[in-house]
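A protein chain is absent from this complex, but the other protein chains hold their places.
Here the chain labels run A, B and C in written order, and each chain numbers its own residues starting at 1.
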Amino acid sequence: MSTVPTAETNIYTRRESQVRSYCRSFPVSFARAEGATLTDADGNAYIDFLAGCSSLNYGHNDPDMKAALLDHLQRDGIAHALDMHTEEKAAFLDAFEHHILRPRGMDHRVMMTGPTGTNAVEAAIKLARKVTGRRNVIAFTNGFHGMTLGALALTGNAGKRAGGGVSLPDVTHLPYENSLGEEVDTLDLIETMLSNPSSGIESPAAFVVELVQGEGGLNAASCEWVQGIARIAREQGALLIVDDIQAGMGRTGSFFSFDHMGVEPDMVTLAKSLSGFGLPFACVLVRPEHDIWKPAEHNGTFRGNTHAFVTAKVALEKFWADDTLRNQIALKSQVLEERLHNIAARIEGARIKGRGMMRGVDVGNGELAGQICAECFRRGLIIETSGAHDEVVKVLAPLTIPMEQFREGLDILEQAVETLVPFGMAAE
Amino acid sequence: MSTVPTAETNIYTRRESQVRSYCRSFPVSFARAEGATLTDADGNAYIDFLAGCSSLNYGHNDPDMKAALLDHLQRDGIAHALDMHTEEKAAFLDAFEHHILRPRGMDHRVMMTGPTGTNAVEAAIKLARKVTGRRNVIAFTNGFHGMTLGALALTGNAGKRAGGGVSLPDVTHLPYENSLGEEVDTLDLIETMLSNPSSGIESPAAFVVELVQGEGGLNAASCEWVQGIARIAREQGALLIVDDIQAGMGRTGSFFSFDHMGVEPDMVTLAKSLSGFGLPFACVLVRPEHDIWKPAEHNGTFRGNTHAFVTAKVALEKFWADDTLRNQIALKSQVLEERLHNIAARIEGARIKGRGMMRGVDVGNGELAGQICAECFRRGLIIETSGAHDEVVKVLAPLTIPMEQFREGLDILEQAVETLVPFGMAAE
Amino acid sequence: MSTVPTAETNIYTRRESQVRSYCRSFPVSFARAEGATLTDADGNAYIDFLAGCSSLNYGHNDPDMKAALLDHLQRDGIAHALDMHTEEKAAFLDAFEHHILRPRGMDHRVMMTGPTGTNAVEAAIKLARKVTGRRNVIAFTNGFHGMTLGALALTGNAGKRAGGGVSLPDVTHLPYENSLGEEVDTLDLIETMLSNPSSGIESPAAFVVELVQGEGGLNAASCEWVQGIARIAREQGALLIVDDIQAGMGRTGSFFSFDHMGVEPDMVTLAKSLSGFGLPFACVLVRPEHDIWKPAEHNGTFRGNTHAFVTAKVALEKFWADDTLRNQIALKSQVLEERLHNIAARIEGARIKGRGMMRGVDVGNGELAGQICAECFRRGLIIETSGAHDEVVKVLAPLTIPMEQFREGLDILEQAVETLVPFGMAAE
Partner (left out) sequence: MSTVPTAETNIYTRRESQVRSYCRSFPVSFARAEGATLTDADGNAYIDFLAGCSSLNYGHNDPDMKAALLDHLQRDGIAHALDMHTEEKAAFLDAFEHHILRPRGMDHRVMMTGPTGTNAVEAAIKLARKVTGRRNVIAFTNGFHGMTLGALALTGNAGKRAGGGVSLPDVTHLPYENSLGEEVDTLDLIETMLSNPSSGIESPAAFVVELVQGEGGLNAASCEWVQGIARIAREQGALLIVDDIQAGMGRTGSFFSFDHMGVEPDMVTLAKSLSGFGLPFACVLVRPEHDIWKPAEHNGTFRGNTHAFVTAKVALEKFWADDTLRNQIALKSQVLEERLHNIAARIEGARIKGRGMMRGVDVGNGELAGQICAECFRRGLIIETSGAHDEVVKVLAPLTIPMEQFREGLDILEQAVETLVPFGMAAE
């Protein structure tokens, strides 16, 4: 296995900020990537079970998106157009309407924000506050929504919050489903708190919720809970904002994590895999009655990344025009669940978390989870942890990973666990 | 001139949020772009004096950057790698060190943030608060720093601020040079206020300042003022953060707007033209002693856009390895200044603003400025306004625009003014 | 019964702010008062079951306090001395040490604040934030702590909070015992939330808690719950602040509401009955290790009301030197409980609330509770409601009320209920 050569180490040590992180877990220099495979500068190949934290749901360098982007570049298509009209934007919107919105009967408008998830979240809560004239926003235990101050206020993680250096007001954090133990009915609790005019909790502008908490430990909300939150939001005169940045674009089985959940959010934030190709791109879907922005009231230089329009359109047409991908995800999800059950069975107290292709094993503590990921990397698999204590080994393979390669990656994971927990539960 | 066809109008009306803005001023659909020329779907060409609000300092689709990106794509170079090491990142850092930092004796570290200016600003103020243990940040009248809550608090514009829907605490806005009239010594004023322990202004963590205010009306700070602010910051134990997102990358004559100003900022925020190609990319330069981040304490999915590394490296090597571009900017700046003086002379009370290739004419009110820009567009020139009252017609041509085309654009601007102010000052 | 004469009505209508409130429920003009009896300008007497919202625990114009205050006035004792030393302050502190602190083994220091409860609460949370270096303070559902912005942030009532007109940050409201129904273990819930580093709830500087919630509906916390909160506070590195402004000075049976609860708060806020005579007076008791104030770091013109020192000293010596009052309270509390049970039994779903001489009946809704109080007033009894929906008829008789008069007041209450709920439960 290649490690970063001295010279390159030097440039990072000399010139890159200490804030860098993933490169510390995977200390090699990557050279190219295709599908679910990353290759380092020495030619070593790695199976990618991280997929850009779910930004590469269709794998690296999908050939059709690549071809479209090459073509766009070769004919001097626009790279940057602020939010002016381009043929690429129109084509993206057409495809998004045709393949995503219209089949679901969604009449949402698309707001292009700065091309990061946190910018989309900031735009969404701004708009919810404008629509309702209220300040408070409800967020949930273990939620992660971004690092700019408005989104950071919604984020649960204490370390991230402390980085802000200031108070993070106008947000109330309430317990996510099962975060207080399975015996506590959090819907009841939330409803009781919000309906008591002396609870000290201001009437909310919005509820911002992930249906599977990507950073918070792959907690997957049940259909009943999500519907309950939607109902409480409605009763409170608050908007329901689904943050589908990590869980959307097929990750949990369908394009949106809330498909088949029986709810229609007032807003949806999308980013990560939205471009399909790993390019920066984010948007907010907004019900038309809430789209009360004045022109440029929220703006930004890179909203509407034209290269991302090009690839996103291909992604929509290639993967969401029929049920092929959905069926593949369903199949792989089943394989994943079975394999993770076996792996979890080796570790006392371990349990599997998540939904669809967004699953992992809670191994009980961050130390063991970190060791497992490190051992995987030594064996050629890139995989990371999640959760409040980094206690979940999280599988975020590309949805398009070939089944054989998927099993190969899961084999490595299982072997890593066997190595670190040699006798496992079976031996006891 | 082509207008947006009905079908396309429909997709925007049906599906794009009301927040869209530039497309309202320039209601055509753009198809391709090269250098300083944008071409719409009907084949009409426009000279681009907006340049993505200074995101396209090297013009559209620079052939060398394009070639490098095509090559990167064709060999399946990485598109998305979180903040892992890639050869492209190393090459970018090498080039940035070699062509930018080392020649200036700057030992700053590069922090890749989410690829928008506002994310870079958020990271910078977070870090300044962490370094100093203070909360308050000084920003200036007419400053613009972004739209996420932390950066929005620094932004002066009332309409943008109101969009936030909540209080924007922990920032004190102080007067920019000349913003109280030329007779008021704002340095004196700021120093007096900050040195009075009963001023009610908390000791600042940082001063965040643009040396030329891009959105605020092209106000250009003098060398003395900038040095004064640097001195006051130092005396107050606060960091000096130069927001060079719009004014950097050559716009004012040199790579940084603070080159030759006699100050060395503690941090610099860069975005817009940093990629060279109009791709989303942003970073913060941080003096090593302030680079006290814990790994991932500020993170984000798209920090370090690999495609942008590829093009940015070419931009650095092509344009900043010698003085060619600098000399061209100097020459064009002189042409620009002369022509704008002539134009300003036609409008009573008008005066020219800005520095280098970031210049404009304050025509006294937003209505006239808007009419001038609209008339320019009818004549094939894309140009926009700036300022608290949109009263400045702002020229942000690509730095690389051929001189002939530059003059052609300025001719259009002059003709537009002649049309709208037929008798001008000369007649009076 | 006298109503306010026209002339007097005029002065209030002409000159007193609309914010006035109790005078709307009891629209007569009071002329004098003694013990538990208020007399209006026409000579009508009223039994006082409101007692200045528990500010008159020893009744109106206690003869011994009156004598001491007359003597003080006649000999030109100090009325106002800022926080300089006076013999009266020393005598008060001596008495407070001797009769209150020393018998309990409390080594707390006495901080004189501005003479209102809200000022004491503001001082306490300031000090807790200073001691811990943290910002967040935990307050509880239905809590009431005052109306200045710092204390208002702790207060649960939505109407009061809305009056602030700004966000009320740096406070987290958590559920009080039983506020989520008896089946939810709020201690468990609070502990789980605070021990999850991704809960989004900042580490607290303090817990501020009333052991019986005077305004919030006479919810009385159990010994176990109070000890649990004390334990969680300790484990979190947070201070325990008992707000004993309404429940202290004997109201719940002993001087402090936390006596015999097995906890020793880090701070205690006192006001209301502290002076004994209804004079403005407030203080914070602070454990010596937390008394890290710099001189005048928190100050105020009227901290240490000398007249109040005079009467408070008498109150301490007269009522707290032995067990006489305590025994009387115990006896009357028992009478009160029995009578309220009978009254509650007449109203479907009604239940009694509170502890000691701080008890009432939750009659299910604010309309009925208001009607009962109005009917009582017509019958010569002054009594008010409490609770998030004003649904509790609250008995706050002077602790020193003669038993006969106490029973007379309770008779009136019972008759009022009989009048309004003629058939009651018994008839069904």
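As a working rule, a contact is a pair of C-beta atoms (placed from the backbone, for glycine too) under 8 Å apart; a residue touches a chain by one contact, two chains touch by 3 or more.
Owing to the predicted nature of the structure, the values given are computational and were not obtained by experimental measurement.
Undergrad: From the list B:T155, B:S273 or B:T301, pick the residue that touches the absent chain.
TA: Here the residue in touch with the unshown chain is B:T155.
Undergrad: Tell me which of C:A36, C:L69, C:V184 or C:L325 is the one touching the absent chain.
TA: Here the residue in touch with the unshown chain is C:L69.
Undergrad: Against the chain that's been left off, what residues of subunit A make contact? List them.
TA: Subunit A touches the chain not shown through residues 166-167.
Undergrad: May I ask you to list the residues on subunit C that touch the chain which is not drawn?
TA: Output for subunit C: 4, 8, 11-12, 14-24, 26-34, 38, 41, 50, 52-53, 55-56, 60-61, 66, 69-70, 73-87, 89-90, 93-94, 96-97, 101, 109-112, 114-119, 122-123, 126, 129-130, 135, 146-151, 153, 159-160, 163-167, 169-170, 205, 271-272, 277-280, 284, 286, 291-302, 305, 307.
Undergrad: Touching the absent chain: which residues on subunit B qualify?
TA: Missing-chain contacts on subunit B: residues 135, 139-143, 154-159, 161, 167, 169-173, 175, 179-181, 184, 188-189, 192-193, 196-203, 216-217, 387-389.
One rule holds for everything that comes next: only the chains that are shown with their structure count from here on.
Undergrad: I'd like to verify one number: the distance from the centre of subunit B to the centre of subunit C, where each centre is the average of its C-alpha atoms, in whole angstrom.
TA: 58
Undergrad: Residues of subunit B touching 2+ other chains?
TA: Answer for subunit B, listing residues that touch two or more other chains: 166-167.
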